[in-house]
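Omission of a single protein chain aside, the complex is shown with its protein chains in their original locations.
Right after this comes subunit A.
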């Protein structure tokens, strides 16, 4: 604990002395780094939020001595879901270290760290997750190649409107580039798999590479389709991450998410106090050893439930279940919440569903739309409606098949959203964001 506290304290001192924003932030709270004498004292620092980093970028949050052109500085742009955007910077070696710490929980991914390997990655996710014009149907492989060897595959902003020729381009490019790693948004990738099958094509290979899912919640429906296509033996795991920080956690072979507490000091906060195992809590992050843009008590707006038991995989890193974004939870009439992950638990792998979107229209009113496939039966829809009504504690749940589910304008597809949860008074009940 002392070792961890020293790291946290050093980070606070460094941020205070080197970033204009954090110095003001601490002073505004009437604090000085000297006031933080124990790990418990860290909680005296008011959390920082995305808005702070957006408002003060770059002058307030990049540490003195650095600028955007400094060596190893990587710039990331997040459209944010529903417009909460952010530009952030990370040192490439910090990113790699965080990545390595996370991925180490899953031996299936060790092949990515072979000495001397020049990693080839293909990315298939929302277009706004990179700076290249991957939504432009006339773009070329060369124009979508990032300096780190990542090939960004072509896709439209509104996923389901991606035309056939762009799907074929993406599939052709995977074959040609033969990536070691497919880094995908799971819903996007499941779409690509369906399009591939529809075109009568087969996966480029089913072993000897890894698939990592990220960006949005990995629904069981998407996971099922990926596994069905590439087989149970393919190295597949879900990563937790944020564009502003990089890797936060990774899935072990037992299917549990292990959080990276090597490179971050992580707090799980419920009602302003450290959460007990199983409680719904917001993740608050303090970076460790980040000399470029330290984040102190960064309230993520992401909800988790900490596990109370040790993971059978034996990895000591704490395991937690990602429940979804604060602004995507469903608020029930009795003032309780149901998280996107809990909705996904109700839906399950559902072999009759290709893709779904739950939407809370207003208080007490829910619409569940889904793309169905040939395994669909009316009874399955009736059963799911009943289960959703039970968990949402209302009969006011419309469940209907459709052929179209929109992505948000940034291209991310959100499987669960709520017009109630985005209201400030509701968000404040669960988060500082």
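Things to note:
The rule is short, and it goes like this: a contact is a pair of C-beta atoms (placed from the backbone, for glycine too) under 8 Å apart; a residue touches a chain by one contact, two chains touch by 3 or more; residues count from 1.
The rule is simple: contacts and distances are computed from a predicted model.
Of "Cytochrome b/b6 domain-containing protein", "GntR family transcriptional regulator", "cysteine desulfurase" or "ATP synthase subunit b", only "cysteine desulfurase" is the UniProt protein name of the chain excluded from the display. Residue A:85 is the one among A:20, A:85 or A:108 that touches the chain missing from this view.
Interface note: of A:156, A:215 or A:366, the residue touching the hidden chain in the full complex is A:156. For the chain missing from the display, the contacting residue among A:136, A:307 or A:380 is A:136, taking the whole complex into account. The chain not displayed touches subunit A at residues 79, 82-83, 85, 136-138, 156, 158, 160-161, 163, 369, 402-404, 406, 408-409.
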